[in-house]
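Accompanying notes for the structure given below.
Missing here is one protein chain; the remaining ones are kept as they sit in the complex.
All chains are identified by letter, namely A and B, in their written order; residue positions are counted from 1 within each chain.
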Amino acid sequence: MIYLPHTHEDIFSMLQVLGVDNLDDLFSTVPEDCRFNGHLNLPEALSEWELNDHMSTLSHTMAVSPEYKVFLGAGSYEHFIPASVSYLLGRSEFVTSYTPYQPEMSQGTLQAIYEYQTLAARLLGMEVATASHYDGATALAEALLMAVRITKRKKIAISSLIHPLYRRVVQTYFNPTGYEVVELPYLNTGATDATGLDEMDDLAAVAIQSPNFFGCIENLQALGQKTHDTKALFVVSFTEALAYGLLKNPGSQGADIVGGEGQSLGIPRSFGGPALGMLASGKKHMRSLPGRLVGKTKDLDGKTGFVLTLATREQHIRREKATSNICTNNSLCALAAAMYMASVGGTGIRKLARLNYDKAEYLKKELKKAGFAIPFDRPTFNEFVVEFPSGFEATHKHLLEKNIIAGLCLAPFYPELANHYLLCVTETRSKNDMDALVREVKS
Amino acid sequence: MKESLGTTGLLVNEPLLWEKGKKGRCGFSLPRRDVEPCFLDQELTGEGPDFPDLSEVDVVRHYTRLAQWNFGVDTGMYPLGSCTMKYSPKTNEKQASLPGFTGAHPLLPSSLSQGALKMLFEFEQYLNEITGMHATTLQPAAGAHGELTGMLIIHAFHKKQGSKRSKIIVPDTAHGTNPASISLCGFRPVPVTSNEQGILSVESIAEIMDPDTAGIMVTNPNTLGLFEENIQNIAEIVHAKGGLVYCDGANMNAVMGMVKMGDIGIDVMQLNLHKTFSTPHGGGGPGSGPVSVAKHLEPFLPVPRVVEENGAYILAQDYPDSIGKISAFHGAFGVVIKAYSYIRRMGPENLKKASQLAVLNANYIKEMLKGTLHLPYDRPCMHECVFSDKHQAVQKVATLDMAKRLMDYGFHPPTVYFPLVVPGAIMVEPTETESKEDIDQFIAAFKAIANEARENPDLLHDAPKSCKVKRLDEVTAARKPCLAG
Partner (left out) sequence: MKELSEIHLPDDVRYAEDHEWARLEENKVRVGLDDYAQDQLGDIVFVELPQVGDTFKQGEEFATVESVKAVCECYLPVSGKIIAVNTALEESPELVNDSPYGDGWFVEVNPGDLSEMENLMTHVACMEKLKGAQ
């Protein structure tokens, strides 16, 4: 087997050194009644060439670009990834190295992640960003737990326009804690209804997503103000990181902690994972942050170098009192995001984000012209909700056969919104794609 | 090879991203604009982030240079105990980058994602078979995430029984994520010490197991590289008082095809795909931490579950007792593909062989280095062995110094100062993908270092010399954190 270099001679001579006769004897400390003496019932080994065929067959069943025009966002976005990023990400020194606990031989990872932390902080308008979490949902859950730790209060309010699956994850994390989670309803404008906050004075945090699940841009400044009036921390989440290439970032709007998804930044959708949880806060809360942090320092010769720092927050030192249990994070995804942000650049990201916005606006306009209702009038970024006529389900299904996925049906998540669909347009959808979609839904 | 593995080479300095570039440069091919700009309320727009403007050449040189400062498994032996730094087969990367997988949206209709669903379903079956458990979830995105999932399942189980329990027993040798996961779930960790043989004794568990204890969290084989021989009796004691047994499966690389956890009393466990199943570590992640459970815990698994219906695969949501969701979507799918490919390439015989050879390599190192380094537990080990710096203390040389000097010899150091029960611990896990020659070279390097400790300890105190940087000032980094540029 090509990944097992030992020859018979190697094994024989090593067993001799150990004074045992065969490999089985090495397991003498495993009691007989713990031993499994059968054969594992798994498929026989494939050659590399058979594996290629097998996986190729599986992958060809998947509905992806360019054969399919997928107008789906909802937490996972199709964006162009430069060849340079994919190429650099294949460097095995990045791919096959471990967490940089031995900094002298990991300066590549450490500088790269320090750069990621910096760019992430700048994107979100915050002072400190961590080295990554699993995804936007867990980053949000960690942000809320962090707020509870800081304020020592036991209740949080989350907008019902936060991604439904993110809310589910937050509930799952909060279930055993005994902390209370209340949901804020939404207005018919497509924004969060925060009037209920007036009655709440015992909140650790208020969490708002912007752009929200309907694609609408929330009035973060006003919501932040209202949150701070209750003495709670303002937690802002997001699923489409590219939005902040154009829109006012959460930090500038009063966010205390930000926890969202960075998949749009150079990471392929990959059926939902691995993703990139982005978490950021102000310096004053730095020691309450969960997850790894890279810091800049100097070596014995005075040269600049980077190390993991503030490790006393983490599980390997603080154990049950750690700020989180996280050990392995999504470092390579953070690296991809840094490479992407470096490639797109400050000038480029504004243009790219603007292109996303304009394309989505075009589709919105065309659908309006074709007689379909746009129920929410809050401005949107690259996703928006359309209300199709009753019975659209059949049309949606029919369009699948034409290789068009016309948005995500909202009814399973918001039963009151029958026939409402969430459509997403990024820079990857052409005007022709959109015209074809409009043509098809009209007929 | 007669020459030392470690040498010097040309490393190029490289500034930070924002110290390079010029305004107006771009490294991204902006797509053609085929729509008109639309009205955009200026109230909503910000300045845009302060990113540098770099050309593609700038970016490629930058990261190529940074990569050269790193040491990976592909560079050389990386015997980090507890991490299982085995070689990552390149075909796995190829499969994970197939456009049908990378381009797939997680909320595609099932009919249009059969390949992914089939793969997930089959992979769950493989893990069930390897662990001897009944059902598996692939949703947790890392080992610690899997531990939390397991704790949530235990919590949900007891809640359903109407039984209020507040504690989880955890050995003193446990990985830090164990007590941290326990706390995250609202339980209190109750520590228990291992015996002189380095394993848990039945008596110590019997002493503290009570109806207020939700369960025990063991690692088997444990972090000393030893098999928890009393596990079946311990499981019996815990079960007798209504508790559950969680097994941290991080060390599964020692026992594939040799032990089935489900047969020895384990109720719930996590695996680390980035350890046992060869997916690369990526400089700290991403990983994947599937959780496998016994039948009575299946109802609590996160949703959705992949099920087979009339020859096709669908995502089923209707599990009223499910703990909910632990990741937004299906977990680290891109990582799972690599582990799936690994299992398909290895097949059952080679998986077992891998474990046997991992154990062979570790015992060989233990035998060959036990004269040189102090061996706190001189008994057969599994896939990793633990030494200490006791012999070198008289020369005022510590584990840290030996670790740093190993770098000059061309090796990544083993895990140091863990587990906590061995002061100055040096935990060596070679894995099965290291050849005898590479291991012999590692042994020779350590022997040379032990010699240097006697004759010229400053060589160790001043190490490493041949990396991009010398030892770093971690004190100032912690006192005056500089976390962003």
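Criterion: contacts are C-beta pairs under 8 Å (C-beta built on N, C-alpha and C of every residue); 3 or more make two chains touch, one makes a residue touch a chain.
This one's a predicted model, so the numbers in the text were calculated from it and none came from an experiment.
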Among B:30, B:206, B:444 or B:478, exactly one should touch the missing chain; which is it?
B:478
Contact residue for the chain not shown (choose from A:311, A:360 or A:385):
A:311
Over the whole complex, note the residues of chain B touching the chain we left out.
417, 474-475, 478-479
Absent chain, residues of chain A that touch it
287, 311-312, 317-318, 321
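Methods note: only the chains that are shown with their structure count from here on.
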Rounded to the nearest Å, the gap separating the Cα centres of chain A and chain B is 20
